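Heads up: the structure comes next, in structure tokens.
A single protein chain has been omitted; all remaining protein chains appear in their positions.
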Amino acid sequence: MSTLLSQSAAVIKMNIQSLPRRLWMSLAMVFASAVVVAILLAFLAMAKGFDATMQSAGSDDIAFFMRVGSAAELNSSASREQVNLIENAPGIMRDEQGPMVSAELYVIVDGVKKSSQTEANLPLRGLDQRGVTMRKGFTLVAGRMFEPGTDELIVGAGVLREFDGFDLGQEIRFGKYTWKVVGVFSAGGNVFESELWADAKVIQNLYNRGSSYQSVRARLEPGASLDAITAYLKSEPRLTHEVQTESAYFAEQGKSLAYMAMFGWVISCIMALGALAGALNTMYTSVSDRAMEIATLRAIGFSNFSAFIGTMAEAMALAVLGSLLGSLVAYIFFDGLNASTLGGSFTQVVFSFKLTPELFANGITLALIIGFVSGFFPAWRAARVPVILAFQAGR
Amino acid sequence: MSSENLFELNNVAKRFTKGKETISIFEGLNMHIKKGDFMAIMGPSGSGKTTLLNLLGGVDQPTSGEITFAGQRIDNLSESKLAKWRANNIGFIFQFYNLMPMLNAAKNVELPLLLTNLSSSERKKQVATALQLVGLSDRAKHMPSEMSGGQQQRVAIARAVVSDPTFLLCDEPTGDLDRQTADEILEMLQLLNRQFGKTIVMVTHDPSAAKFASHTVHLNKGKFVKAEELMA
Partner (left out) sequence: MKDFYLIYKNLTRKKMRLFLTTFAIFIAFLIFGAVMTLRSALNAGVEMSADNRLVVVHKTSFTNPLPYAYVNKVKTLDGVKDVTHANWFGGYYQEPRNQVVTLAVDPETYMTVYPELVVEPAQLATWFATQSGILVGERLAKANNWQVGDQIALSSNIFSRKTGGQTWDFTVSGIFKGNEAKVDTGYVLIHYKYFNETQSWGGDSVGWLILTTTDAALNEQVASQIDTNFANSNNETDTSTEQAFNKAFIEQIGNIGLIIFGVVFMAFFTILIVVGNTMVLAIRERTNEIAVLKTLGFESKRIFKMVLAESCLLAFLGGLLGLGAAYVIVTGAAEQMARFLPNLVLDENIVLQALGYMLLLGLVTGMAPAIAALRLNIVTAFSRG
């Protein structure tokens, strides 16, 4: 058995050392598997980044109320009366100022994207200090909070990054009204950073919303049950709302780019078939290139198993090398890449591509499959190279 | 069966099928090779000498008949058993040397030892001995591409004898070399035969190479013939 190992080790070493002879074919295989892995990772990183931006925005201990059937915050509505009723729902935490409830407005304004210099939808959220404190991870990174009752607003770090004209101290015009940027906030990288925040009352006023709001957030008491709240909503005829945890809402929104991951898998798997064809060509060439050497080793007494393993190892090595290269390229070009796209509420969501170890593992697995399949059949042929070949004419 | 015979071929036949045709190389071939012999096999192309060489080397198997080596049947061994048998008993010397181009001389010579359980220091010792025997101790670190044809063939000889097989099989060992170098190689084979008692079978085209052997057999159309008959 130990000789089988030392035989195989010697054959593997020789195969690797003979690679420069087949440089171009070998590089083609490395290149092909690298691209397959890089493409897969690009798509997965995109879906992951978007999902993470959404997921991290929601809290489990915040109840989120929207009008039935509205699907996204933009479409929802809630009158002052309805907000008051929601405040009386069971399980909502209270402090010295009363129930911890934030009624919010969500309107769309145009911003100019830095990348394309075209206008794109940005959400302008109206809320009060209570709503601000409900966001975990909220910090002002520059400037100060907006003054209630004034036309001041604060901008999310993501907006500042992707859009023109939102620098601290600048004035911006949306339609007829001019706003002043007095602060920049971070929310730990989540979707709230793609928003502009201003005082809810001012927005009600400027956008003719009367005293109405759109969505309502409420902090839950520990152990509060959503079922009880749902029952309360059903029993109150003046309420047309449904409730879910804020994290459930954002988890659903995060799925809207999940099709990207799927599309990525489909494209990469089709690509992988193409790469596989190239890799098989490479490995068959390798076997015919080494036929004389394989035959000579077999004549000396090396087993056909060692010829098989040698070829297999060469294929795996090339594929793994490709996957490492592909991962590196994906890491350099895609990890942290800033992007923005339309989210569930018809507004821009700014997010970064995100590569995780788990995604890299996916890429390397795909490359290993390519390596295995492209090695197996040529290795089979290598194991069956007739020994007689060693006695036939020279190279 | 004489214990002095290393190889015995009894009633060996070898046929190939090519498409619908069956080509017969040998029918009822009998042959024996004594221990310590240095036999040259000559014959025109198509006479069956390469096939014979393949059968003796355990690289090919007869269609029918028996081949025994040191009293043991080898014609019915499995592929992997044959590989082991070759590793233990036979050293090959090829016309085109068949060195691994990516390995230096010492590593090439070491290859058959990888099939044994020797430790790496023991292997090194044996490689050094074999290289010394062929007079290439100073070339141990050279790559095949840096050596002349004669030197490459000497490395090949070192590789053939390093695991101390009883039997050496040479296929046109001087076919690719000039006269003077060829003679040096042949003298080396002679030395291995006389001093180290190796049994050698050498297939060759070249009558002056055959002269170095202790005796020569002629093969024509799958049968052993007298030299005179071949000339006729």
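By letter and in written order, the chains are A and B; residue numbering begins at 1 in each of them.
By our rule, a residue touches a chain if its C-beta (ideal position, glycine included) is under 8 Å from a C-beta of that chain, and two chains touch if they have at least 3 such contacts.
Not measured: the values here are computed from a predicted model.
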Given the contact rule set out at the top, which of the displayed chains would the hidden chain touch in the full complex? A
Missing-chain contact among A:78, A:109, A:184 or A:239 belongs to A:109
Cross-chain touch to the chain not pictured, restricted to A:339, A:373 or A:388, is A:339
Touching the absent chain in the whole complex: find that residue among A:119, A:147, A:167 or A:227. A:119
Name every residue on subunit A in touch with the hidden partner chain. 24-25, 27-29, 31-32, 35-36, 38-39, 42-43, 46, 68-72, 74-75, 107-110, 113, 115-116, 118-121, 174-176, 240, 260, 263, 267, 270-271, 273-275, 277-278, 280-282, 284-285, 337, 339-342, 346, 348
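We adopt the following convention: only the chains that are shown with their structure count from here on.
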Just the number, please: Cα centre separation of subunit A and subunit B in whole Å. 65
Residues of subunit B touching subunit A in their complex? 50, 53-54, 57, 59-60, 79-80, 83-88, 90, 92, 94-96, 98, 100-103, 111-112, 114-117, 159, 171, 176
So in the complex, the part of subunit A that touches subunit B is made up of which residues? 2-3, 6-7, 10, 14, 17-18, 21, 292-293, 296-305, 387-388, 390-391, 393-395
